[in-house]
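Read the structure below first, then the notes.
The complex appears here minus one protein chain, its other protein chains still in place.
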């Protein structure tokens, strides 16, 4: 699958992706969220929140 | 099944009984509870309580 | 004015909880002290089905239908009523800005009761004695906790449970519990909201509403009352006979259901 970074327009290939997965752009290092697989769409991943949970 | 009334010692026959069933002694009219079937045992049934329940 | 409002658990009402919450907000804002007590039969049945705990009912020789509450059913009852229904009512009220406090009636020793060790159940041609039923007759009502909450400006949302003499948590008829609480609180009104407009002359004709019943003549209406309505009627009569100024059996599915009941839209039971 050909990925395209929405931040730096960098391109790279990956084997398989899942919806909700976080991937790191190999060029600018930003964290991206796989918001859809078919068609593939990547968006800036939200900041990591405190992960307290029962 | 041969029934024997614990109150008046009256005897009478019935087809079948279930545990917890209420039967009325045909001789003295008292209400009896079938507390066990094998062996058959009859005891005076408790007074009817108010039957409020959800 | 102190108003005790009981809402049934029947499905129809669940769709109107937001409407009810807003209505109670306006009543509280107008300076009334409101206590909400709830049933939850639909939720209990639904959870029982999901858990494979069969919901069985007892019909007493005098025709009163009540839930057979063995310990497995009591567990379902507590999870559905004290858990789901009570928490959802508190959520709805808090979301519209009411300071609601969800409690069960075993908190603060509000309801103590005597567990009925033997209940008669008509089964076909037979009458059977049920000995493991966890329902109780109310023997004492302590309103200290709800009065303390009302004085603090809170709206108590009460799940009707009873602590029995052996320490068991028991089930109690929510209508009867509402009447007992209204009596103990010397409430001005008891409102019993359900999924019918009130006592109907003809149950298939919603406009055959009987508007007013004096307690003295209540018995004559028994024949036209369904099993559920019989309980509401008996609860309303019990409350009014014990000093509550009036009781109203009204429709919980309409807009502003409590306010409309307070304005006599329903069957009003008076001394």
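All chains are identified by letter, namely A, B and C, in their written order; residue positions are counted from 1 within each chain.
Definition applied: a residue touches a chain if its C-beta (ideal position, glycine included) is under 8 Å from a C-beta of that chain, and two chains touch if they have at least 3 such contacts.
Source: prediction; values computed, not measured.
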item	value
Touched by the hidden chain, restricted to displayed chains	A, C
Selected residue (touches chain absent from view) among C:84, C:131 or C:241	C:84
Options C:20, C:47 or C:191, residue touching the unrepresented chain	C:47
Missing-partner contacts on chain C, residue numbers	47, 50-51, 75, 78-84, 86-87, 90-91, 94-95, 99-104, 106-109, 144-145, 148-149, 152, 154, 161, 163, 167, 169
Interface residues of chain A (partner: the chain not displayed)	18, 20-22, 33, 45-46, 48-54
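Note that only the chains that are shown with their structure count from here on.
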item	value
Centre distance in Å when chain A and chain B are each reduced to the mean of their C-alpha atoms	76
